[in-house]
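What you see is the complex with one protein chain gone and the rest in place.
Lettered A and B in written order, each chain numbered from 1.
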Amino acid sequence: MKKRIALLMAAAMAAASLAGCGGGTSTTADTTAGSAAEDTTAASSGNAGGDTKLTMSWWGNQVRNEKTQAALDLYAEQNPGITIEGQFSEWSDYWNKLATSAAGQAIPDLVQMDYSFIDQYVKNGLLVDLKPYIEDGTLDVSNISENTIASGTVNDGVYAICAGINAPSLLYNKTLLEENGIQIKDYMTTDEFMDVCRQVYEKTGYKTNIAYYNAGAYLDYFMRGYDVVLYGDKKMGGTVNDYLPFFQMYETGIKEGWFIDPGVFAELSIGSVEQEPLVYGSGPETMSWCAFYNSNQLTAIQKAAPEGMEIGITTWPSADPKKSGYLKSSMFFSVGAHTKNPEEAVKVLNFLTNSSEANNILLGERGVPASSVISEELAPKMSDVDQEVIRYINEVVTPNCSPINPPQPDGASEVSNLLNQVQEQLCYGAYDAATAAEEFFNGANNIMNKK
Amino acid sequence: MKTKRKIGKIFYHVIVCGLGLVMIYPLVWMVMSSFKETNTIFLTAGQLIPEKFVLSNYINGWKGFAKITFATFFKNSLFIAVVATMGTVFSSALVAYGLARCRFFGRRALFVAMLLSMMLPAQVLMIPQYLWYQKLGWVGSYRPLILPYCFAIQGFFVYMMINFIDGIPRELDEAAKIDGCSYYGIFSRIIMPLISPALITASIFSFMWRWDDFLSALLYINESAKYPVSLALKLFCDPGSSSDYGAMFAMATLSILPAVIIFICLQKYLVEGISTSGLKG
Partner (left out) sequence: MKDNKGAGLKHFLNKESTAGVVFSLPFIIGFLLFMVVPMGISFYYSLCDYNILSPPVFAGLKNYIKMFTDDKVFSQTIGVTFYFALVSVPLRLIFALMVAMLLLNTTKATGFYRAAYYLPSIIGGSVAVAILWKRMFATDGVVNHLLGIMGIQTSFAWLGNKNTAIWTLIILAVWQFGSSMLIFLSSLKQIPVTLYEAARVDGANKFSQFFKITLPLLTPTIFFNLVMQMINGFLAFTQCFIITQGKPLNSTLFYTVYMYQQSFEFYNTGYGAALAWVMLGIIGLITAILFATKKFWVYTEGV
């Protein structure tokens, strides 16, 4: 009997609490309005009381969440009547959620964007063109370099504003190399790089990881050294033979023994900074002296490194690194096409880009600030590692860089996956370099021309 | 004879304990890791005992994100898991009884529909479900995380209870029917008490699954202050930037506590419920 009462109560409670979260199952539009406080899109339309609610979503870690929300709160404080709600997730969750809300026509007002997704989002009309707002002065870009603006430009429209300047960078174990008298210079060619790999292997036993299973960006950079643009219109750039040197580099590494055994990577989470073979491993056999990253990740890698290991930064190798080099945005801010208040959203964007108060909170956590005025102002406040990044970008990369390739088209993520698979076959010895180049080139063309 | 039994008993405990240690080793590892300094977790993953016990992971983890502490996340998770579990268990019991004891038109079809609905991978329904709930105006609220479960949507529980009800002698029903008891009376007076072990088992599973579920929370909850624990835990690790594994382990350790406590409390009834149910035949 007691049990029965308990169950009945349970049922009653369930019913009561459900009523509490917003009423019945009616499918009419007024339910949406009723739950306006909870619903992104509906909320921003609730302008009657003069209150505007914006949402902004981004991916990142605890530090970024903290800082960004603090900056947004500051904006809300300075602009009564406006509240901004931050939505944060981890990288892959972020893209799942954003894509799903795109399918539902409910993208947040402000979104953090990545270069590899920008093309698809623009082509499907999911981002707002910011050009009119730049022209009418709502968005001030006078302190942002042309190259940086260009990186957020697709088909003559500006769809994204750089949230931090970044450059491809080879991070290396400076302590190890210095102890063994091995010199690293900026702008190494592929051959010079492979010489270093051999030397390091002979003298220390440390091996090399060349962006294993994550080489999409590096291949793009590598091909620029041969004047080949990786992605053409529904096809791959260049010819099969252009891709051969890339795979030969791996083949040589495996043959000569200085490339990390591919089995090692099965024990790691590829892409996780803490498990990068540069900083993590049981011994030289499973560790690498370098890692292919971007400049804004130096801080994270240095933090993950064991005590006493200093991390150096230089350019990625290619046949002609000066031709290959480019500046990019670590990430962008964009305005979602489904926003009801584009004007207000752009104002927030302007605040994040140009306000020194906001950037004193953000402190360049997303990369070197796009506005030169802001970045100069912040520089002295930054940590030694961050200053090293600024030095690298300003003194090493900027003097010799050329504009970045157009954003990746639809199909690029599938091509990157194919590259991983081919690389794996190559490193496990199932393919030789020629087969790998052929498999990759044909497979990738096959993917691209179906898009 | 007595010593033989004693030896047997010791033998039993040694085996069960030994195997048990293997079973919980990973858990111990996680708890231990949560007391390590966060930047040493990977470098010392091979050793179980931390060199230095620190509590900083718990302090830092509990702080949460952007002024929302884990107290909020725990509260949210508890609400979702408890309400959804009660809804699931009760509605599943109703449906299970109907399918197990009543013959009616469409029974087989319902059973097949129930099985079929379990055979589609959850991931493929993500977008269609999102679009549908959006039409219903449910996005941004807890409704998509709770309401469907109040309609016996998880065939697993229904089928489990059917299986259990099948194990109860039909003579009991017949006897009650002769005494003038309706189907509804039989359900509430006879079946419900007798399947209490199944109800408890289902509650344990359901609570755990709702607690761990992060996919629907990811899609349907927009406001950070409404995140459940499962989603908040993922925020500690962002590949590409620094992750705080220490804080993640610390909060992960706390997050399994409710399930463990519930299990330890309920498993007693799991046994009792049956031995007192008078199923002597």
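The working rule: contacts are C-beta pairs under 8 Å (C-beta built on N, C-alpha and C of every residue); 3 or more make two chains touch, one makes a residue touch a chain.
What you see is a predicted model, and the numbers here were worked out from it, not measured in a lab.
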item	value
Residue, one of B:Val82, B:Ala152, B:Ala217 or B:Ala232, that touches the chain absent here	B:Ala152
Of A:Asp73, A:Glu192 or A:Glu414, the residue in touch with the unshown chain	A:Glu414
Candidates B:Val54, B:Leu78, B:Leu131 or B:Ile190 - the one touching the absent chain	B:Leu131
Absent-chain interface as seen on chain B, which is shown	12-13, 15-17, 19-20, 23-24, 26-27, 29-30, 33, 45-46, 91, 94-95, 97-99, 102-107, 110, 113-121, 123-125, 127-129, 131-132, 148, 150-153, 156, 158-160, 163-164, 166-167, 169-171, 182-184, 187, 197-198, 200-201, 204-205, 208, 212, 233-234, 237, 245, 248-249, 252, 256, 259-260, 263-264, 267-268, 270-271, 274-275, 279-281
Interface with the unshown chain - residue positions in chain A	25, 95-96, 99-100, 102-103, 120-121, 123-124, 126, 213, 261-269, 282, 286, 410-411, 413-414, 417, 421, 424-425, 428, 430
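Here, only the chains that are shown with their structure count from here on.
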item	value
For the chain B and chain A complex, residues of the former touching the latter	39, 42-43, 46, 65-67, 79, 83, 86-87, 89-90, 126-127, 130-131, 134-143, 146-147, 150, 188-189, 192-193, 196, 218-219, 222-224, 226, 231, 234-245, 247
Chain A residues touching chain B - in the complex, by the definition given at the top	3-4, 7, 10-11, 13-14, 17-18, 21-22, 25, 27, 29, 31-32, 34-35, 38-40, 55, 59-66, 68-70, 85-91, 93, 96-97, 100-101, 103-104, 106, 108, 269, 271-275, 280, 282, 297, 299-300, 303-304, 306
